[in-house]
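Complex shown without one protein chain; remaining protein chains in place.
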Amino acid sequence: MADAKPRVKAPASAAAGEPFAIKTLISHEMESGQRKDGDGNLIPQKIINRFTCDFNGTNVVDMTLSGGVSANPYIEFDAMIDQAGELKFTWYDDDGSVYEDAKTIDLA
Amino acid sequence: MRKLFVLGAAAMMTLPSVLSADTAPRDVAFADDGSVAESLTGVAGDPTAGLENATSRGIGNCVACHVAEGWKDAAFPGNVGPALTGIANVYDESQLRGILVNSKKTFEGTVMPSFYNLDDIIRPGDAYTGKAATSPDVTILTAQQIEDLIALLLTFDEPLPE
Amino acid sequence: MTYTRRDALVVGAGGLAVLAMTRAAWAVTADEAIAEFTGGAAMGEGGITLTAPEIAENGNVVPVEVDAAGAAEILVLAPGNPSATICTVAFGPAAGSQRLSTRIRLAKSQDVTAVAKMADGSFVSTSQPVKVTVGGCGG
Partner (left out) sequence: MRIRAKHSAALASALVIALAGAARAEPDLDAKLVINGDLEMTTIAPAPAHLEGALGDNVISGWHYRDAATRQMETDDFENPAMSAVDEALAAWDTVDGSEGKSCADCHGAIEEGMKGVTAVLPKVTEAGALWSAEDFINDCRTNRMGAEAWDWDKDPMKNMTAAIALQSRGMPVNVAIDGAAAPFWEQGKEMYYTRYGLLQLSCANCHEQNNGNYIRADHLSQGQINGFPVFRLKNDGLVSIHNRFAGCVRDTRAETFSKGGPEFHALELYVASRGNGLAVEGPSVRP
């Protein structure tokens, strides 16, 4: 699989104080560290181990993932805003890579 | 006559088909109704081994297609074939042997595999590798595995389901 | 706005600590994970829902949703997996609910479990049996 590629689906605007759904997906093999290769050796773990979403610096969710999360982690949750701003999404890879995406959102 | 074949990943499950004392697949004597009276091995079957065989994907895998009270603990039995609950009240030993050895001799055109048969095999493979068979003399089950299954099925003497 | 791997390496200087933590958490049992999460506090019921399919066609990808209004954090467990911890999620001030949907791996049929730490520090849990199907073909 090529480099992890995040995808985010969030509304362009939301009413103040009204929860709205955000869907995220990142292409990633989520190698659990529990599988063996053809020679019987454990394949080292390489997963997205943490995901965060923040709105204007305030946390929405902070998730810790294990190899028990499926490949191409799909994460859906609700956020709520009281002003226009930016939703920032961050995925942390075991190999130290960090993948980011952001969506601006207006008050409806 | 004794041959040993290495069958790749399936080696631990797949034994040589024909041991010296066994009736060879092409020597099995079928009655007109497809039944086989004589034991293939002369050794009584072991129903415990038969149950392992019937419920293991790499061996007989009967559970892939058949429901049976006798293996009710096996998850998600298939339903391509009939339920085998009470099957001992339907078929006797020789009929069961005939169906297992070569089902087509009892039920013409059935989708059920013939488990101790070497004839009419198109593109025989080497177990589940997708590669060509390394020997023309490998059957799906061994003679003793057939006898073990018969022993198991003869214990399925429950009342027939409605 | 995808970062390239080279960018990511620079950004991710703190990644090693997380990596070490993840490795240490390998192969925990459900009891161990719950004890760590609750600190041994008593467990209540109610106020948390876990939605999962009764039968999962493929254990590789099983959609689950947890929802516990007022929770600070939720732990999702698969007690029948080689390592029971699936994920934890903490909800911040900008969360619109305390709900999370994701897709998880189940090694076999088992009772998927969620534990929520409520805002007052109490804990509630719930479980949902999921049967993972067994394919019929092949060796």
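Order of writing sets the chain letters: A, B and C. Residues in each chain are counted from 1.
Rule of thumb we're sticking to: a contact is a pair of C-beta atoms (placed from the backbone, for glycine too) under 8 Å apart; a residue touches a chain by one contact, two chains touch by 3 or more.
Here the structure is a predicted model, which means the values were calculated and not measured.
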- What shown chains does the left-out chain touch? A, B, C
- Tell me which residue among B:T23, B:S39, B:N53 or B:T106 touches the hidden chain in the full complex. B:T106
- Item | Where the missing chain touches chain C, by residue | 53, 55-58, 60-63, 133-138
- Query: Tell me, which residues in chain B touch the chain that this view leaves out?
  - Reply: 33-35, 57, 63-65, 67, 75-83, 89-92, 95, 106-107, 111, 113-114, 120-133, 138-140, 161-162
- Which positions on chain A touch the chain that was left off? 1-2, 5, 7, 9, 23, 25, 27, 29, 70-72, 74
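Here is the rule we go by: only the chains that are shown with their structure count from here on.
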- Message: On a C-alpha centroid basis, what's the spacing between chain B and chain C, in Å?
- Response: 44
- Where the CA atoms of chain A average out and where those of chain B average out, how many Å apart are those spots? 50
- Task: Provide the C-alpha centroid distance between chain A and chain C, rounded to the nearest whole angstrom.
- Result: 14
- Note on the structure: Contacts with two or more other chains occur in chain B at residues none
- Using the touch rule from the top, collect the residues of chain C that touch chain B in their complex. 109, 131, 133-134, 136-139
- Message: Per the contact definition, I'd like the list of chain C residues that touch chain A in the complex.
- Response: 1-5, 8-9, 11-13, 15-16, 18-19, 21-23, 25-26, 60-63, 65, 78, 81-97, 99-105
- Mind listing the chain B positions that touch chain C in their complex? 9-10, 13, 57-58, 61, 63-65, 75-76, 78, 127-128
